[in-house]
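Data block below; observations after.
Note that one protein chain is taken out, while the other chains of the complex remain in position.
Now for chain A:
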Amino acid sequence: MPFDDLDRLDDDALLVLYANGDPAAARLLTARLAPVVHAHAYRLLGDAAEAEDITQEALMRLWQIAPDWRQGEAKVTTWLYRVTANLVTDRHRRRRGGTVDIDAIPEPEDGQPGVVEQMQVRARAEALQDALETLPDRQRQAVVLRHLEGLANPDIAHVMGIGVEAVESLTARGKRGLAKALSGLKETLGYRDDD
């Protein structure tokens, strides 16, 4: 099947094609899912290199279960968020108190229009990442899934294996923690300019 036609298929259908040996489906699924998993792992871990390892491991698990994947039962991304979170938890157990690897984030190119704005966006994103690191694991996961990945609460409940009310509670406490961690930075990051 041509690449453009495959592009219209959802992840579920592509995974079935992958299991049937379609190499174009393998390429497209990797191009689609690897950045999503990597971003999620980075936000939970704050380390780009470790996020890369976790992405590779999570995708490897997806390819392994591909022949047994039952179409329509679960979203591929939801499944991956869950696997990613489990892998991140394993890493957290091994190392505590990690910091954001700012060097691993590509620098904005000079001379581009809106460089100042880009730098401000990056500074805010980095500040948020630092603040996320101060939260307990479950609160961080709930906040990231809700506000950065854009999942609905029932989906988050499914990913985290808890009830919707527990998700709401974790998200609320996480946001209060973030607000506290970021309170001193609002002035320096130009937050007041947006009001």
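Just so it is clear, a contact is a pair of C-beta atoms (placed from the backbone, for glycine too) under 8 Å apart; a residue touches a chain by one contact, two chains touch by 3 or more; residues count from 1.
Just so it is clear, contacts and distances are computed from a predicted model.
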| Per UniProt, what's the omitted chain called: "Hydroxymethylpyrimidine ABC transporter ATPase component", "STAS domain-containing protein", "Monovalent cation/H+ antiporter subunit E" or "Dihydroorotate dehydrogenase"? | "Dihydroorotate dehydrogenase"
| note | Where A:55, A:84 or A:139 are the choices, the one touching the absent chain is A:55
| query | Which one, A:75, A:92 or A:124, makes contact with the chain that was left out? | reply | A:124
| field | Residue, one of A:80, A:151 or A:178, that touches the chain absent here | value | A:178
| said: On chain A, where is the contact patch with the chain that was removed from view? | reply: 18-21, 23, 26-27, 29-31, 34-35, 38-39, 42-43, 48, 51-52, 55-56, 59-60, 63-64, 66-67, 105-106, 120-125, 127-129, 131, 147-148, 175-176, 178-179, 182, 186, 191, 194-195
